[in-house]
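Can you keep this structure in mind? I'll have questions shortly.
For this view, one protein chain was removed and the others were kept in their places.
For chain A:
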């Protein structure tokens, strides 16, 4: 038969078996990729490509909010003349259009603003650093001249420093400010005070 004289290839062993005169077997180069391996690699490659082209766009889509560049905080006109500020913290409301994805809405925030001894303007965020209620200036009879949070009786001194042994564990955040034509402009986001 003709078949008996033909060299054949053992696909699992990656060895070319040659019958030479019916004696002995010749081994070929081990590096050679077998047909089976080639097909496995090709299928894995194509399968991997298909799988990733299905999943990756979706994952990037879902993670978009995390990867968006951080928006700078806009400065908003409070319509308050800086001359009107005193040593006493004053509740200053300001409104702006807040962008939430495709949804824009007029939002009102407020700040506690005063001038310190050096004439420097301090604008505190009213959000309590304990659990996020709004603090009020001088609203507790037992604790005059302090910021008081009605939710869990958190207290802050006038400079925003949290009173020890009350719930808050950090000083009140501060808004950035700017003075333009005598009017006070405040940032939309308050910043944490370090230290």
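Convention: a residue touches a chain if its C-beta (ideal position, glycine included) is under 8 Å from a C-beta of that chain, and two chains touch if they have at least 3 such contacts; residues count from 1.
In the analysis below, contacts and distances are computed from a predicted model.
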For this session: Would you kindly match the missing chain to its UniProt protein name, picking from "PqqA binding protein", "Septum site-determining protein MinD", "Menaquinol:cytochrome c reductase cytochrome b subunit" or "ABC transporter"?
Result: "Menaquinol:cytochrome c reductase cytochrome b subunit"
For this session: Could you tell which one of A:100, A:117 or A:181 touches the chain left off the display?
Result: A:100
Problem set entry | chain A residues touching the omitted chain (full complex) | 62-63, 65-66, 70, 98, 100-103, 132, 189
